[in-house]
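Once you've had a glance at the structure underneath, I'll fire off some questions.
All protein chains but one are shown in place.
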Amino acid sequence: MSRSTIDLWVGLFVLMGGAALLFLALKVGNLSAASFTESYTIEARFANIGGLKVRAPVKVAGVVVGRVADIRYDNERFEAVVSMAVESRYEFPRDTIGAILTSGLLGEQYVGLEPGGDERMLKAGDVLKITQSAVVLEKLIGQFLFNKAAEAPQP
Amino acid sequence: MIRNIGARVIDGVWRLGFASRFLFLLLRYSGQSFLRLHLTLREIYFSGVLSLLIILVSGLFVGLVLGLQGYETLQRYGSSEALGVLVALSLTRELGPVVAGLLFASRAGSAVTAEIGLMKTTEQLKAMDMMAVNPIARVAAPRFWGGVISMPLLAALFSAMGILGGWLIGVAFIGVDDGAFWSQMQAAVDIRYDIVNGVIKSFVFGVAVSLIAVFEGYDCEPTAEGVSRAITRTVVSSALAILALDFVLTSFMFRG
């Protein structure tokens, strides 16, 4: 069977399609960041996670080092358990503090890690000892009003 | 009246059953058609390459419109740098697969139905069968796979073209910061979550549209009128199938 112009066109078409997929993967999706790199899981318990969602970023010093992999509720300790997939190339001391923070005033919530000074590093499956829950805006406002009201009668 | 509805329902169920059996046969005989790759290549040419122009041009225009409208809305909230995110997410998740699928159905799907319907009307399928050549293996399967292979590539091209269109409007004309456009997009678009899911969607649409197109052609009444009705049915059922499947897939893929 001889080669025909159809083969050329199909080849060109497949190349273009492949290029488009590559463009989407590299330029739009930024393949290099976190998606298919190896990671290990650490857990943290929070009294309140606020509006944290699965796949929210995990940041250290503002740099994304992983993603929230799973959020579940521990019915015995009445706490939220957040599993985070952290890229294998990053290591953190065992006394790292986990906190749920908000980017900007109304932005999305993420988990911020604050490395401590321990010599030993966190391993896969470890649980963060110290955590800081999300700041819930309603509570904050409520507290503020309550304080104001408490102050008011003694000018 | 009620009897009429009942008859339609029974007819619909009957056709669904036949379509399932058809899909089974199609898959069963696909091996034979893959052995002779040039048949499938030919169909990729007819359904993929010939749809290229309409896909690229439409993708560009959809991107341009998204860029304009998105900018209008975003700049009210002072976050026009998020334009890249908006354009990229709407294209890779939804518009790319869906609009490319709809265009594909009306450009390539209808052509496949017309071709097979015509072959049926002029007894070419029966003649093939009498020559001991299975028409499902020789005619239907290559067209089916040609469509299934073309569709994700076309959807990717559509999305890529659309993002370039959005960039053209946003960055080149309106003057959104180029760096912010891309970096915000890259931070927000996840490969597995957004892009791979979009490709899966377009693949599923490709299977649906190709199956409908091939089946309608194969099942059509062998008259000129029957063929034209089959073409209409192809376009209508493909559009409905794409939109319904999109809803189902979206609710599975993008929850939480």
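We call the chains A and B, going by the order they appear; numbering starts again at 1 in every chain.
One rule holds in what follows: a residue touches a chain if its C-beta (ideal position, glycine included) is under 8 Å from a C-beta of that chain, and two chains touch if they have at least 3 such contacts.
Keep in mind that, in the parts below, contacts and distances are computed from a predicted model.
Q: Can you tell which of "Succinate dehydrogenase", "Probable septum site-determining protein MinC", "ABC transporter ATP-binding protein" or "XdhC/CoxF family protein" UniProt lists for the chain that's not drawn?
A: "ABC transporter ATP-binding protein"
Q: Which of the visible chains would the unseen chain be in contact with across the whole complex?
A: B
Q: Kindly state which of the options B:Gln75, B:Gln124, B:Ser228 or B:Thr250 is in contact with the chain not pictured.
A: Counting the whole complex, the residue in contact with the absent chain is B:Gln124.
Q: Give me the chain B residues in contact with the hidden chain, please.
A: 115, 118-119, 122-124, 126-134, 138
Please note the rule applied: only the chains that are shown with their structure count from here on.
Q: So how far apart, in whole Å, are chain A and chain B when each is placed at the average of its C-alpha atoms?
A: Chain centres of chain A and chain B, defined by C-alpha means, are spaced 34 Å apart.
Q: So in the complex, which bits of chain A are touching chain B?
A: On the chain A side, the touching residues are 1, 6-7, 9-10, 12-14, 16-21, 23-25, 27-31, 33, 35-36, 53-55, 64.
Q: Okay, in this complex, where on chain B does chain A touch?
A: 38, 41-42, 44-45, 48-49, 52, 88, 92, 150, 152-154, 156-157, 159-161, 163, 182, 185-187, 189-195, 198-199, 256
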